[in-house]
Structure formats: C-alpha cells, structure tokens
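Of the protein chains in this complex, one is absent; all others appear in place.
Labels for the chains are A, B and C, by order of writing; each one numbers its residues from 1.
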C-alpha cells in the first residue's frame, strides 16, 4: 500500500518530510502553504501532485491518509484536531502544541481515535543513539549517577536574525527550550530510562530586540527572494521588534531514579550549528554522544574508553542501520527511518481495518510503538512548562 | 516526468540506488538478481513493481528509461552494452569495466548514443568536497604542491572474510585499488584540477588464502541466511581459496601540473571502516577532508586554520546542500544528490527528444555534465591499470 | 640568585613542584613529609638536600627562602601562618585554607608581610588560555553572554577509591568543587573578566561509603607499597567509611556583568581523566578550550570557526610559550612558567630589600602580580562556600 501523504507547511522541514515520505514508500499527494500561491510553488518544489488552498482544507481531504504538520507551532493544535476528526493519521512536528495541557488533550484525542500519531523526535533514529540505549538498558554502564550536556546553535545570534519562532504568539512562550532543549530531554530520557522529576532553571533573552524584517539564516523556502522584495520591505529593515522568548536556558535537574543532571541550551552560541551533546555517567562506564558526529559513540571507562561505530551493533540499532559503518548517517536518514516505522504502523492499521472489525484505541496490554508519539511530545511540553515556571520563580519545581 | 528505473543487482548498493531513485522522483520499476527467485525477493525488499528473470532481460525492457547496473563487476560491460543498444540511459557502478581499454569503448558507445551515462563517484556530492573544489579553483590555497592521503577499510582484514570482489574473474584484476583507490583518485583530481600523470606503486596480497565459504562483513542482502544453508555448505566452510587480488596498495605520483603525491589504500586496516582522507597542500593554504566526517573541511594556514562547515557555502556547494549545517549529511544524501543531477539530465534528454529532432552525441562545445560520467570512470580505470603495471615492474610508469 | 625552596608534603604534586623549582632556577633544599622516615625517602626521591623532621620545622628554617605547601588541605593554614611569620615567601596549593573566611585572613597576613604569596592556579599558564584571555580582553568575541563547561575526572568513581581529600577533617567540607571546580571558576573569571556574583547549586555524594583502606588511583608516593603493608591493614581492607564530601556538583550562575552560566563538576565520570572544558559565548564569537588538549583553542563564529594554535600568539601568550607550536605543552610546563613568574618576584623582592629600605605591603597603585596569589585562591574559596550553602538550601545565593 502506498501511503498517501499531505504536508501542511512549506519550509525547510517540509522538504525533509517530503524526502522521508518518498523513502518510506509513500506518495506526496498534496501540500498547503500559507497562501494558495505559495502552495503552488511548494507543490512544484516538493514534487507534490496537488497544491491545496489551505492547510485546513488539506487536513480533511479525502486524497490523503496521513497529514504531516510542518506549520508554525500555533497551528499545530488546530490542524491535528481537524485531521484526527477526519480520520487521518498524523505526523506532527514538535512542539505538539503550545502548552503541556493542550498537548495532553491531543494525546487523549489521538488515543481515542486509534489512529497513528507520531512526532519526529528523530534523534532516536540515529543507529548510535539506539546503541547507547540498548547498552544502557543492558546494564553496561551500571547505575546512572549523572546526566549532562548541551544543545547549542548560532542561527539566532545576531540582532538581524529573526524567525516566526521568536514570536510567542506563533511559536509559543518558549523558543530555545521548546525547539531544541526538548529534543535533548527526550533523547536522554529515552536512552537512560530516567525521567526528569524536578528542576531549577534560568532563561535569558540576550537579544531583547531583533530586526522586524527577519533574516532567516537557513533560507526558509517560503521566504521571498531578495529580487521580489518591495521597497516597503526594505524600509522596514531597520525596524525592531521586542522579543520575549528565550535565547538561552540552563537547567539543573533530578530524575525519578535518583540521578542528577545539568543542561545548557542556546541559540546564540557562535560557531555551534546544531550541537546536541550529552554524557551519561554510570557507576561502571559513561556514554557520550555528539549529534553533529553521528558516526561514533564514546563509551568511557576508567581503564578503557571505546569508540563505538556502526559496526557490530546491538539488534535494535542494527534494525535502523542501512549503510555500512564509515558511510555517514545523515539527518535525513533519521527522518527516513522514523517515517518507515510510522508508515509501517499506518499500513498495519489499514490492514487490520480491512480484515477485521473496527480497531479501537490501543489498550494498556499493547506495547508502546517503536516510534515517538504524541505522548512523548506532551512529555517534553511538560518539561518546557516547568522550565519556564522555574526560571520565573528562581526555584526548584517538580515536573508534572 | 517520473523516470522509470530498473536495477540490475540486489546487494547493499542496489538498495542505496533504490533509495536515491525515489528521492530523485524516479520509480523503481524492476529489479533483477542472480536468479528469478532472488529477483522476486529483491523486488519485495526494494519495493520494486516487477521482478525480472535476468539482468539482461531487464536491460532491454520497454518498462524502463534507465538501467542502474549494480551487479558484480564482470557483468558491467555486457549490461551497459545491452542497455545502450536498447536506448536506455545507464547509471553504472564503478568500475565501469574490468580494464581501461574496455572502459574507453563503453565511453565511445555512450557518446555515440547521446544517452545519459553516469557513474556514482558520489564523494563529489558531499557539499564540503564541492566547497573544497570551489575554493581550490578560486585560488584560495595557491599553487598546489603536494597531494596525499589514504583510503582505509577493515572489512577484508581476516582470512574468513571473502566476497565476490576478491575473485579476479568476477571483480577484476585489481580489488582494493579499483574499489576504493579509484574513488580517492577521482576525488582529488576533480578537486585539484591536477591529473596523475606518472606513478610508482606497490601492491600486496597480505592474505593469500581466504575462506571459500566467504564471510560478508556487511551482510550482502543476496546472501543466504544461515537458516537456509545446507550441510554441504558448512562442510566447505573450512575450505580455502587462493587469492591474487591486492589487499593494499601504496602509490607515489606526479601530476600533469607539477605536484607530487602519495596514497595508501587498504582493506585490511583494523578499525578503519571507510576512511577516505586527503590533504592538498598549496603555496598559501592546505585543504584536508575526512569522508567519514563530512561535516567539516579543514582549511590550514600558517597563521590561521579554519574549520569550514556547511554554512556560508560557495554557490556550487550550496546547490547540493539540502539541510542546515550541523544536521549531518549522509552517504545516501550524496547518492540522492548525484541521482537528482542524472535524472534532471534524463528529463532534459526526453524533453529535447520530444520537442525536436533526434539528439546526437554531445559536441565539444557543450559543457561537461555536472555529474560524473563513463569518461570519469574510464579515467580511474587507466590509473588502476597503471598501478598494477607499476607494482609488477617496480618502476615509475606513465598513466595513459 | 638561586631561590632556596622547601617543600612541605611529599605526594604527586610535591614532585611537580620540585620539578618546577629546578626549571625556574631554584634549588630544592629541603622536604618534609608526614614522618621523619618519610621525609628521608621523599628527600631522596625529590633530590632534595635535606630531610626535615616536620613541616612546621621546615616552614621556619633559615635554610629556605620560600615554602611550597603541598600537604593535605587542613595543614595549609597553619603552615602558611608559620612561614609568613618567619619571613618566608609562600607558594601554597589550593585551597588556600578550608574556608573563605580563613582564606581572607591569610590574604591579609600576606599583604601585611609584603612577602610573595602565590597559589598554583596553573591553568592560567597554558599559552592558549592566555591567548583566550587576550582575545576576549581585546574584544574579539564581543560582549559575553553565556559561560559554560565542565570539569570531569574518574579517579574516585569506585567504592574502593579513597584518598585523604574525601575526609572533610583533612580535605575540607567541599571536595570535588574545592579541588577542581575552583580551577574552572578561576580560569573562566580570569579569562572573561566577569565574576560569578550569584549562583544556585546541587551537590551529590554518589558513593556514601568508601573503602577505609583507600585506593589511590594515581599512586601517591607517600603511600606504603603493598610489600610493607601489615596483616592488620589487609584486615581492614573491607572496612567502609561514611563519606560526606561531594562527588559531583552542578551550578547555574550569573556574573556581575550580566552573563549567565552553568558548570558541571564530577570526580565520578568514567573515562574522564582531567577534562576541564569551557565555552564562552560572546555576541560575535565564542571561545572554547579543553585542558586535556592544550594545543588548540577553538574560536567559533557563524561564518568561520578557527583553530588557534601556539603560533602567531598575542604578546601575553608569547611570553609564556617556550616551544614551537606542534611540540606539545605539558601540565608541568604550566607549573614551570608559573614558578618562573613567582621566583622572578622573589628575586625582585630580595633585590629591593638589599638595595633599599624595608619593602612594605603592596599599595593600591601597584599593578597586581602576573601570577595568581592568595587573593585569587580566597576568591575561589568564597565561590566554594556559596556552592555548599546553595546546595544545602536549594536556592540562589549571592557570592560574597
């Protein structure tokens, strides 16, 4: 069965979804951007068959089986609701919604629907993060004592850098943490099996004013090219807007299983492009990983430190791995492997629907899906909420 | 236009081609493996519509526009001839053929046909190798003095490791050099603009006997699974075969433009998975690159050494780049970018055929294609021939 | 003038001091260990002329000009007081004393004496940390926004690891932070010109019981060799002692100039030997450094990241540098350069004493010494005190 996909949104990550859809054996049926004209341009660019007038139209279209939500964050909740109501499976970019509470509601709606719901927390799909998880779960590093790391970028380091994510009405109250800190927390919780239970945080908006014109460091493909910009736009170039979302966050935390940790998140660290780095220190060994260099995992030990490569992998990591060690694993390979898992679930859902009576919500007895779901995204939303609250109160707070 | 592709061969690289075909907007119509049964299994595995009885049948099938040749090397020449004769575009894995002379003939046949012909010398499709080339061409490193490096693997390091490539009747007279040394030479010639004009080489078969049973380090997907192996196969497990192809090669060379260089190639270097590393030393700066870490390029200088990342790229590199810096670029991303260029040429060919009279061979006035062609593969075959000859004679030899 | 030095203490760091003394043109006149017998052994081992009965005898001996205090921490205060009272210059290992308050008293005593007082915060003596400081001071990275890093070791990762530092009566109330966190804070304050003004911290004793016998990971040279151990000692091998000092600390902080930061300190991180790593993110560039790899400094930037080596150094760094770039700079080279600065001050003190009337305390008009003094050590003691207090109260606290 060729899974028929629609993509709401037309920026950089929409192109990544389109690529992954094809690799997973799906078809990019339709695309919807912010205007009908942009939808047409996006459909041509992404190789989609159809350009939809609007995302809400796409969400309920009979042409698609699954909706990929790649719009600015504020639209996630409404589109997910519409798609689920129309019986569509949903792949929604994180954050699932702007608050933990609303995210919980979407989790509940998805569960009731019995439809496949997924969020591309794609760092779970690098073979060596899976390997880290399997080794930690197998007890190779011993009891976990300390978890620490950072997630650093530089694309918002300058006052002239701007983006819809900076605006809380569009991107949500948290920016740096919701955007990348959430990935870090999801990944280390997933690998360690620990959950962050309590935290204290500080958050800073180091650039309280940014250019209104908005310079997108990685050319958002929806943005007008310079050639088409009007004099009016140039005139507003020097206009500034006030910024309230955070550029950087620091967190201390404790886990439900007694480990402690620290995390630094920043989108204003010059020279750091997408550095997701973590170290988990166990009683026997440590495991550390740099997402910018997914070809190696470091397994530290007092007498011996090992570089683990994509050879001789554990079964779980071997399941993901598709090219021999030394042939680099890309970011889009993570996306493809994620989408393959999700589409397998969609095909399985269709098959069960075709051959049996209606499939209800997943029961407690069923194992959790292999892929990250709305529930995982809601989990990161609650951590994000706790970070903002703690930073405002300057005190330790429990994560709900 | 959806390019309709057929894949001859069903091993690891065939799966990489299938992935790239889909990403480039093509369709994997048919697959042919070594037997009809294996073709069926491969079609299922690669998501192809049709399983062909044989590669020769596939090569001339009216169902396809382009043939991807992913078989053992000895079959390349015959399949390419058949496909060209049937008017198919051809993407052929390197080596194009077993000798430089035969490769030249295939180049001529392809040129006469006017069909698109390409060879996936895919390291040209990492954004940072393109960046290296653009900077070298722009004069940033000055006159080139010294070119050196290595290409090291370990998958044939043990006597129990075997593979069809080891057998000269199937893989050709050269193994390590033809398989990986050729990539290195293509890449540094392409970046530097220099051509290796003279060389002296040594070649060794460090394991003169290998297990007949043949252990494939990266599970070739055509190989029988252990469950299906017969007692007879186990009995031959300890049988040994004599090996004549080389495990390691060392080369000193001079270029047509007066630089000198050295290269070490090995498939028996424990711990090295796919380490293609080079350094080009110019009068002002040096440029070095490690294919296992395609996220950075090192631009050396006496007073300042720079790490170049996939940000602020030259136009040529920016054309290839599809994800922001810090989001790793994978091996399969190189393949996809290569296939996109090739398929664009195929679509262009179809368009010109539809709208005009017959398109003849490319004239001298036309620019060379952006992608690597049969001619580039033939070039590496001549270097390979010179390496074997020099190693046999223990003397400097000119590259024809 | 050959500076005549005495060393109180005979462990690993005493040997490092002895080496540095000789390289700075001093003479190792006498040594005192914990017993007269051990003093004799230490004198032979360190090449000292004399073995003293006790450290207190050495501190006031007419044979020496300067006392190097390398004893367990609890003895620092008394020995420093005795030496200053006897007119000796003092080089004291950090921590200067067990509390910030007592450290302040020693600073005052030293200032009144007019004698040279120094503490080997030796990471200030790697040419590239000096280079980092000079570039930050010259405005090359712009206004500092974020300071973060870690200092990780593994030598106390196991229950069988023990050491006098673990015992608060001997080592002080803080262990991991006082021992290594202090170095990190000193270094980043010195480089950045910012001072940590407020912090919140968490501290953990992950191993609440350790072997009483005490296994020293890096063979303390004062420890008995196995051959001389008695049966009674072996009997107590399995005995355990309760531990109250911290194994790991995490800190969030703000600086007096508006930057924020985070620090992770641990002596239980398997595979980390002595990893002092920091990153300082400015508005224009970042600077990061790993003390285990003192051959390079990373100068991050959005468009260009530079590896700075020990070539083309700023004057301040060039002053320290003594071997060409690429010829590694060692830990003991830091110590030697520090000691050269201190001994130059001692010689200068002697010269001024010989040629003029009595030299009084340094006046406010005089520039601070180039080398780290008691005042710098007291500064780190106050940060340490704040860390322990904050960890106990789980709240933000100002650093006095």
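Operating definition for what follows: a residue touches a chain if its C-beta (ideal position, glycine included) is under 8 Å from a C-beta of that chain, and two chains touch if they have at least 3 such contacts.
Computed from a predicted structure; not experimentally measured.
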item	value
Shown chains touched by the chain that is not drawn here	A, B, C
Of B:134, B:279 or B:293, the residue in touch with the unshown chain	B:279
Touching the absent chain when the full complex is considered, from A:68, A:210, A:254 or A:309	A:309
Candidates B:1, B:169, B:206 or B:392 - the one touching the absent chain	B:206
Residue in contact with the excluded chain [from B:148, B:175, B:327 or B:382]	B:148
Contact set of chain A toward the excluded chain (per top definition)	302-309, 311-312
Interface with the unshown chain - residue positions in chain B	141, 145-146, 148, 150, 152, 154-155, 157-158, 200-202, 204, 206, 217, 247-248, 250-252, 254, 260-262, 264, 266, 268-272, 279, 281-286, 298-302, 305, 394-396
Chain C, residues in touch with the chain not shown (by the definition above)	12, 15-16, 19, 22-23, 25, 47, 153, 155, 217-218, 272-275, 291-295, 309-311, 322-333, 336
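By definition in this document, only the chains that are shown with their structure count from here on.
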item	value
Chain contact graph, described as a line, ring, star, complete graph or other shape	complete
Centroid spacing, where centroids are CA-atom means, of chain A and chain C in whole angstrom	43
Centre-to-centre distance between chain C and chain B (centres being mean Cα positions), rounded to whole Å	55
Multi-chain contact residues (two or more partners), chain A	155, 217, 272
